[in-house]
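With one protein chain removed, the remaining protein chains of the complex are shown where they sit.
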Amino acid sequence: SKYAYVRNYELPDPLLPGCFLICRLDGHSFHRFSEEHGFTKPNDERALKLMDHAAMDVMTEYKDIVLAFGESDEFSFLLRRSTNLYNRRQAKILTTLTSYFTSCYVFHWSKYFPDTSMRYPPSFDGRIVLYPDERSVRDYFSWRQADTHINNLYNTAFWALVKQGGKTTSEAHATLRGTVSAMKQEILFQRFNINYNDISPRFKKGSVLVRVIPSERSTGEKKKRARTRTEVLHCDIIGDEFWMARSFILAG
Amino acid sequence: SKYAYVRNYELPDPLLPGCFLICRLDGHSFHRFSEEHGFTKPNDERALKLMDHAAMDVMTEYKDIVLAFGESDEFSFLLRRSTNLYNRRQAKILTTLTSYFTSCYVFHWSKYFPDTSMRYPPSFDGRIVLYPDERSVRDYFSWRQADTHINNLYNTAFWALVKQGGKTTSEAHATLRGTVSAMKQEILFQRFNINYNDISPRFKKGSVLVRVIPSERSTGEKKKRARTRTEVLHCDIIGDEFWMARSFILAG
Amino acid sequence: SKYAYVRNYELPDPLLPGCFLICRLDGHSFHRFSEEHGFTKPNDERALKLMDHAAMDVMTEYKDIVLAFGESDEFSFLLRRSTNLYNRRQAKILTTLTSYFTSCYVFHWSKYFPDTSMRYPPSFDGRIVLYPDERSVRDYFSWRQADTHINNLYNTAFWALVKQGGKTTSEAHATLRGTVSAMKQEILFQRFNINYNDISPRFKKGSVLVRVIPSERSTGEKKKRARTRTEVLHCDIIGDEFWMARSFILAG
Partner (left out) sequence: SKYAYVRNYELPDPLLPGCFLICRLDGHSFHRFSEEHGFTKPNDERALKLMDHAAMDVMTEYKDIVLAFGESDEFSFLLRRSTNLYNRRQAKILTTLTSYFTSCYVFHWSKYFPDTSMRYPPSFDGRIVLYPDERSVRDYFSWRQADTHINNLYNTAFWALVKQGGKTTSEAHATLRGTVSAMKQEILFQRFNINYNDISPRFKKGSVLVRVIPSERSTGEKKKRARTRTEVLHCDIIGDEFWMARSFILAG
């Protein structure tokens, strides 16, 4: 039609080849959403598992995602450097991942919150960041996992002071102001007999979703199935071990 | 932390000031999704109303959207030229709108499909296109509504031939190949006694969501409430009438 | 060759259709360049005319430039909204204009500075900014011309104080600190008997290069030649008069 010229205003938005893509999603105003739905503090296992489930679905659908990391209301997805998903069109990749994750989150809600009906539709923002080399990808995930640890230690101490210590929230903040990690762990142990090491790895390390490495011995169809299966771990991803055992992640 | 430098790879993505923003969402693989959920052919009123509901929620949440137009598995949202939503950050606007629309679609599903449970989570792609002037915005919406008409006429004739005329789908395609609008209307009328004019405006014109114009006489709180209420129309938006009655849409 | 894949890293960079393009060039470190070549202070007519000459050549070469404005070490070029120069490829337009202007500047140097040989090659930075409507284009040029006036008044007063008033540069700065326009004109008049109105329009208004409007009576070849001739003015471009007499500038 004579109106079709308006399509010319749609400009191409290809992402630079040869770079890793990381897509990070983050819950929009989850401060409010978590309050309204009575999320357990500091960590709600149901909420976190729901996030993992949605992320798992995303990885099942988009095979070029080789790794995902989640914590709190956010998830990061790593697409392999050479991905040609949607011809690397930025908005297309970004919106389909964001949309599908959101959809899965709402879709699976009742499995994790059978007794809490969803009061309003949650949403997520998304962004894609390009990383040109292995080092910066590694550092990206270290950044997120270090963040998980810092936040979790703070929140764990904070809510122990409030819930078990009977402090007001302002008192708890004041108590923790300026403390380093070791001091927070000390407070937890001395005052509440909580050994931080015993806290669930899910809370301390976040969730790591990664394709399963087929065992040496499995072959053919079996191997293929393994490669496309994804597992949920709560392990360290800052050190080298995780990556050395999975060189395929940064391979190509 | 020493990893925080990775944030520097996040680049700014502000949208040019002074331009209208149109965000168009489109169902991802809705050919399959509509099949799997038994959408009525050619038009499923439940599905279309669900789309409208989700779009309505989006407009309620994002006040800078002044107009929306929906058809089939897609919706277009017009943000006013001077919007400062998220400082006009492209990915932020694009993903929150896409995500929230998706969320609402899944959230409200059972209201429109009480007897059809959702078999898998649907998703939508999204894009933002800038239009610098009123003319191109008008032409954009004309483009979409002309498309609605063309598709609907074709589909209506096609499914009449198949469902009522007993043709195979290839025969129906063959029958319609090369026909102009008038001929399709003729086929509908002659063979199936369907007067295209009598077809539901929703199917012929799509859905137009627009903020209500406060009446001359209403004042204060009443006026404000009106301005923030949104109505769903199925009217022509190609001619001038619609726009002249609502100069606020293109105003600023 | 097997290396040709590296071309895929060249990404498209089309500029949004329907917008005016303004390309602004600015001399790189002309503080130093003007010193080293003994430019007259505050305004060197030779230097300004050389800038005009280079800009004129650019307009002769690139017919889609409908207006140019120059002051000091900078020049702004307006390309018509519907230009399809190099398919609106950003880097291509930007670099060819910048390069050609630079080349002309060096090429014509000796015509304006017959007694001053160029000591080192000057360079210019360039940028393209999109403006979606007539208002913002008008305001852009008003911004530059207002800047010309402000700077020129300041510099004129400043150098009068230094050269004729025997002040040091710091004293001159101190004298002018906090003064409004009227006060600066007053200083010029009272202390140095300079009537600011008598200052050359070139210095007060900058240089306006614009295609000649063919007279009503001229026809055919004559009209065409006129349309492609460009004149240099030093007139006001903030008010409406200039633009009303030349509606073609903003037309399309």
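Which chain is which? They are A, B and C, in the order written, and residues in each are numbered from 1.
One rule holds for everything that comes next: a contact is a pair of C-beta atoms (placed from the backbone, for glycine too) under 8 Å apart; a residue touches a chain by one contact, two chains touch by 3 or more.
Remember, it's a predicted structure, so these values are computed and weren't measured experimentally.
Student: Of the residues listed, C:100, C:113 or C:159, which one is in contact with the missing chain?
Tutor: C:100
Student: Just name the one of A:72, A:136, A:207 or A:230 that touches the chain not displayed here.
Tutor: A:136
Student: Among C:123, C:155 or C:175, choose the residue that contacts the chain missing from this document, as touch is defined above.
Tutor: With C:123, C:155 or C:175 as choices, the missing chain is touched by C:123.
Student: Have a look at B:11, B:180 or B:244 and name the one touching the chain we're not showing.
Tutor: Going through B:11, B:180 or B:244 one by one, B:11 is the residue touching the chain not shown.
Student: List the residues of subunit B that touch the chain left out of this view.
Tutor: Touch set of subunit B with respect to the missing chain: 8-9, 11-12, 14, 16-18.
Student: Applying the definition given at the start, please give the residues of subunit C touching the unseen chain.
Tutor: Within subunit C, the residues touching the omitted chain are 1, 3-7, 9-10, 25, 28, 57, 91-92, 94-96, 98-100, 102-107, 118, 120-131, 136, 139-140, 142-143, 146-147, 150.
Student: Would you write out the residues of subunit A that touch the absent chain, in ascending order?
Tutor: The missing chain touches subunit A at positions 16, 18-19, 130-133, 136.
To be clear about the criterion, only the chains that are shown with their structure count from here on.
Student: Mind checking the centre-to-centre distance between subunit A and subunit C? Centres are C-alpha means, answer in whole Å.
Tutor: So the centre of subunit A lies 52 Å away from the centre of subunit C.
Student: Using Cα averages as centroids, what's the distance between subunit A and subunit B in whole Å?
Tutor: 32
Student: Of all residues in subunit B, which are in touch with two or more distinct other chains?
Tutor: 130-131, 136
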